[in-house]
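Questions regarding the structure given below will be posed in turn.
Missing here: one protein chain of the complex. Every other protein chain is in place.
Chain lettering (A and B) follows the sequence in which the chains are written, and residue indices restart at 1 in each chain.
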Amino acid sequence: MARRSFSVTDLPGFSTVAMMVFAALYAPMVVLVVYSFNQGQSPATWEGFSLDWYRVAWANDEVKNATVNSLIIATCAAILSTALATLAALGTTRRKGFKGQTFIYAMINQPLMVPEIVTAVALLLVTAAIKKSTGYTGLGYLIVAHAAFCIPFAYLPIRARLEGMDLTLETAAADLYASPWQTFRRVTLPLLAPAIFAGAMLAFVTSLDDVVITEFIKSPGQDTLPTYMLGQLRRAMKPDVNAISTALLALTLVLLSLFYLLTRKKD
Amino acid sequence: MIKNQGGTGVGKTSVEARQIAKHFGQGEAIVKALDNVSVEIGQGEFFTLLGPSGCGKTTLLRMIAGFESPTSGQILLDGADITPLPPNRRPVNTVFQSYALFPHLTVAQNIGFGLEMQGRPAAEVKDRVARMLALVKLEPMAGRKTSQLSGGQQQRVALARALAPTPKVLLLDEPLSALDLKLRKEMQIELKRLQTETGITFVFVTHDQEEALTMSDRIAVMSAGHLQQVGTAREIYNNPVNRFVASFIGESNFLPATLEAGKARLKAGGLVEVSGAKGQTGPITVAVRPEQVRIVAAGEPDALPATITNLVYFGTDTHCHVDLADGTEVVARLQSPATGDAGLERGGKVGLRFAPGAAQVLGD
Partner (left out) sequence: MATLEEEAEVQSRRNAWLLSAPALVVLFAAAAGPLIIVLIYSFLTPATYGNVEWIFSLEGWKGIVFQHDIFSDNLVLADANLVIFWRSVKLSFITTVLTFLVGFPTAWFIATRSPRARALWLFLITIPFWTNLLIRTFAINQIIRNEGVLNTLLLKVGVISEPIRLTYTDTALLIGMVYVYLPLMVLPLFATIDRFDMRLLEAGYDLYANRWQILRRIILPITRPGIIAGSILVFVPCLGAYVTPRILGGGKNMMIGNFIDLQFGQGQNWPLGSALSITLLIIVTIALLAYVRTIGGENRHG
């Protein structure tokens, strides 16, 4: 009887399940992308290729406004959170355990542990009070809030890089007459740069994806793309949302690919 | 404590470690990585710190570089106390075990790094880098990233980088340990050449006795945070002061004995001429190198009776293991004869003799 060769790592049915999982993960997204190019109104029957829904979305001032808001918030939040995360990573890694280290780690990772809805409610209470007393209703609230929950994502690759960095490189720089600042500027920072960019990338994507916190603390007219889409979904299904989703998906994919290129180990 | 024997050998002192101690932990759990070590290293000397891992040799080297500070004691450079200076203010450079080449810089940029940090003019840096590249024969590699180099080439870049600022002392921390045997042999010769050409004091750390013996002007043997013996390769090999030195450098046979009018009365019987005796009384140990042991016919005058227990063939040598009358095992290293087995066989009765001056009384 013919028999497939025995492999110790094979477990019956596992590969089949895995294949079905990947198919199930991607099929809905593929459908979404495909139907964003559909000519008709129906999101379930194909009526021919067109870019109509992209035109509809682009002609919509609300969408334009939301896009601008999303990009401003994500850019500012990414820059702010990455700068803060870089400083924190330089402070916390590569030194012996010290009193308060656990506290700092817990604070940095806190946004990952608290359910988003709870943070959103908490920020709603705080921003409502501040808005009432100061009268300021700008994007500042969203930028600071996004920066806060982006910090753990930006911190992750930077810390990993710092921990993996060969400490003797800095010792060698000091041995070669570099002052501590020169060592940082000429050795540590250039070596850290890819991780800093990678962290900024993750922070940008994270900010771009946020729905719940934004939905709770935005002032009227401050929709971002996700909150705009959430508002649309509450009403009827509209294919232009497919188009916006596809555009966001493409942006995320580009940023993620960049992230992987930056963090990939060079051998 | 072993005093620095025979001065620095070559005139003026370059580096001096004075009563250096390094302790970790406190109270009962205290670990003495270095225990009051004093050593003087002469200008232009190739000085090797030799010992097993954990003996404190790297710690001492890192203190000279300024990466670690001693619990007590001083490091002097050309007579000036440099103990409180940070590494970037010390005119000494290090070749690291892992090379620590900057991966984001080219070969030339790596070599020029120290000069640039010293604020030397660009033209001087360029000129000096070119000279260094020539010195280590890496001119064609100047523009490469260091990750594109072989292990031996990286090693040479590390050397050039450390030599470029013309340090007063070059510190080498097991720089050859990552290379394969053939390359290691080449680099040993290369290092010695560079040291002679530049005239810079080299302080070399290794656990490899052969490396130490072939390159050094003087060797300091270290163990457990103590200096065991300082001297030239010959002194250390021929006149080891104690059992540790005798067994760490080369191999030795150890024979229990007592002193009798300047000669040693072996426990196995027989009276042998010894050197290194310092008027000890009571039981002593005599060390004899295996290649200084001669196998003669049983019953020859002055020969110790022995029985062959094993013969191990090593190509050029054959090791002949014998038991003396009291059961002490002795190894004799014999040149393998071109044909046959020299008539020796397991269980055979033979006589043992030591070459003149070969038997050494150990200090402890």
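Just a few scattered comments:
The rule is simple: a contact is a pair of C-beta atoms (placed from the backbone, for glycine too) under 8 Å apart; a residue touches a chain by one contact, two chains touch by 3 or more.
Quick caveat, the model's predicted, so the values are computed rather than measured.
Across the entire complex, the residue among A:56, A:160, A:189 or A:211 in touch with the chain not shown is A:211. Within subunit A, the residues in touch with the undisplayed chain are 8-15, 17-22, 24-29, 31-32, 35, 43-45, 80-81, 83-85, 87-88, 90-92, 95-96, 98-101, 104, 107-108, 110-111, 113-126, 128, 144-145, 147-149, 151, 155, 202, 205, 208-209, 211-212, 216, 226, 229-230, 233, 237, 241, 245, 248-249, 252-253, 256, 260.
Note that in this section only the chains that are shown with their structure count from here on.
For the pair subunit A and subunit B, the distance between mean C-alpha positions equals 56 Å. Only residues 65-67, 86-89, 92-94, 96, 98, 100, 102-104, 113-114, 117-118, 147, 161-162, 165 of subunit B touch subunit A when the two sit together in their complex.
Across the complex, subunit A meets subunit B through its residues 166, 168-169, 171-179, 182-183, 186-187, 190-191, 266.
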